[in-house]
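Here the complex is missing a single protein chain, while all its other protein chains stay put.
Lettered A and B in written order, each chain numbered from 1.
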């Protein structure tokens, strides 16, 4: 599978080698079955290696952003992916397992990459931390690790390198599932582009008022640094989902003007290609007609893609309209076809200190699939590995045979660290596999809680990594009918679950002083009583006679007790 | 315990040294003994005193002096500060849904469920159903899916009649919520079968269906044609109350954003009668639900799942309010819930509401229960044979356990045919029973005050009667000897 991926990369790189720096942009519109539209901007730059023949180390940045590439070069990064995802991708309603750009991560912010290492672990760690902090300076402050222990190092197999072999590379992953991390700011992203949001497709994107009202945003960059033989590639993507159905109902007809408020912008002069693509769905018509329509395998289905070249002289300023024939009022479909693999993760039996992660893998396809499911937990979530159970929905029998093996990297409480768990699963055909992982939340110290402690803490998305995908071939014989499906014919290897919010049991934050004095008081009382009891002298006291009902005298043993007690009162003080 | 044992010999019985400390000490011991015996003699009097203070405290609860003014403690909520978009077009939709619902009101659950599910689906929401409930999931564009608000309207109202307008309101709400992008929470709209069972069934399945945590919820109960007041019902199962912020938010929103006045429990507080009687009525209504652990609305079944919820009950009247008011109230309340970043924790969980806008905090009502409990406990201090008493109590516990397993209190009738203890053992058993019962009352009062009061008022005179009867029997036995 890896070979296929590189094979598909070679033609692109070969093309890029001919021009050492080139910039390509594309806007893909993908109508979804429930009346929404997925909008994907992709900006790809190929750049040559920085090493020249001269003795001075030079870095020539023509189309590439030095603020991004210089820290990466300095810290020996081989590949890096940063992704910010806000909102949730609804697998069932959209019919797709994830957004159109396959490199989008799970919810929240995520930084992952491969470092060229020379075997020195501390050096690599330092370089990685430096890179993430530099990226934090670019995007937003929380992007670096708040503690050394937040970095996850066991995901190298999940995100194989595009270039090079894992033996001299180290993989790092840093998930930030927190709410709204960096997802509300277009400026850092746009400033990395050569067109800077002023011309070309980026000017369509550069309208925060419009695009931030859409749902599900996925924004990110992926950088593959150049090495001796091949040029580098950095790609930025921005994907959003817009609801095409008007609030009071109506037809889904849309156009660039309606979505973006403007027509085709003036082209970016340095752009080598600038295309508008539409994944044509049934019954769609467009105006102007697309000069190029071809079939392509995209994510397991053979679809028709219409393409417009936006660099053509007559395109600037024009509006492109799309509609569905005969549609007056859009009727939401009653039943929606789920994607061939979908994942849902919830917490069942949620008590404040315990719970069970229940992950449901639905395989709607007709073959069984092999996959690795990975989870990352903070140090205080302790899964009970001995109690992991698998079953197929609809029956109660335990199906441990579907779990081939497991790789478990536990955290080391109470130092901040992460737990990562990789389960090698077989997903049976036409059924839903339910995996239950009971867990306990360890108690956090006063100083370890976050400021709004009653909210709870977000857990990063789980990742289902499909092992048996065969990629999307570039060209295919034209007698494949449109709409045919093959679940394994996809380049999407990873499917992400939603984030989870876990309640954390909180102590009373106003109480440290009171707790200290109360506990100390109890201890002091005990100590005093013990010390008193150990250092007493005893004596006898005779009670005055005739004192009502009080017992007296020395002839009853019970009186002896109380009498001596009185004596002891005195004796204790004089010892 | 330690004082008994030393290495050295115990002091000689005859070696009394008459020092001034000795005399003072002797006087102290004697006085202490006198006090203790005085107290022991007057235990019934003390008990009576405690009970009367406790009962008079209870009777003082409807009096204004113990009250405080309500306020919304969680600053994020900001009630009634938003512009509402729910308008007459949505009301029109609700009316159309109502017409449809009236036609299928008596159909089977499958038919009604398929209608509601398809109506939600037509509005663009994913819908489904469990065996006793239909649900729809609203995923607003900018929500992360990690937090959810539940809004429910069941088929049967708390009056016992159909809640068609409630369900119509929910359908209109589902249609209204789609497409608005200022919500940060997901919504789950539930139409449960019958009164409570549907919602309870849904909650049991919720965590397998949705990943979001539920912090707050609302239940709509709209039996009549129009309403004049919005009644708030807040008691949950086992007397659990939601965070007071929920009640205060809805009250505030209903008054200022919706425009309709608020009542608690549908108790009419308008007439200018004596405030004491009105407050007593409110408290009695609250007690009647919480003392037996009955939920006062369908929201009650949510309490077990740590969800703070109330039921909005539109008290039927010819009055001026209808879908429009209710819709705006709902929208504004949901917008306030939407502001929450944390689970509600700021305001009180234990309170009594004697009147809209007033509440009684824990510290002002708990001493009543503590006093009543103490009065019972004090009756148990004179225990001669704890071991024998304990042995006789074991059958009582066994009966109780069997009754809990079988879920019926009738098992306790078996106690009538069991052999009874006599004499000292009987008295010890009664003393231990006093101690146990007295321990139960204040601890229960922390969780469910009305229930503790109920048990105390049944228990107190009961134990007093048994006590006096047994003492009289003891007295005759002793004298006869």
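Here is the rule we use: contacts are C-beta pairs under 8 Å (C-beta built on N, C-alpha and C of every residue); 3 or more make two chains touch, one makes a residue touch a chain.
One rule holds in what follows: contacts and distances are computed from a predicted model.
Suppose you had to identify the omitted chain by its UniProt name; would it be "Ras-related protein Rab-2", "Gustatory receptor", "ubiquitinyl hydrolase 1" or "GPI transamidase subunit PIG-U"?
"GPI transamidase subunit PIG-U"
So which bits of subunit A touch the chain we can't see?
351-354, 379, 382, 384-387, 408, 410-414, 440, 442-447, 503, 505-508, 511-512, 515-516, 518-519, 522-523, 525-527, 529-534, 561
FYI, only the chains that are shown with their structure count from here on.
Just curious, how far off is subunit B from subunit A if you go by their C-alpha centres, in Å?
Between these chains, centre-to-centre, one finds 40 Å.
Would you mind writing out the residues of subunit B in touch with subunit A in their complex?
It is residues 2-3, 6, 10-13, 15-17, 21-22, 25-30, 33-34, 37, 89, 118, 121-124, 126, 139-147, 178-179, 181, 207-213, 306, 341-343, 345 of subunit B that touch subunit A.
Where on subunit A does subunit B make contact in their complex?
34-35, 86-88, 90, 92-93, 107, 179, 213-216, 241, 243, 245, 247-248, 331-334, 336, 344-350, 352, 358, 360, 452-456, 458, 498-501, 503, 530, 533-534, 536, 538-544, 547-551, 554, 560, 562-570
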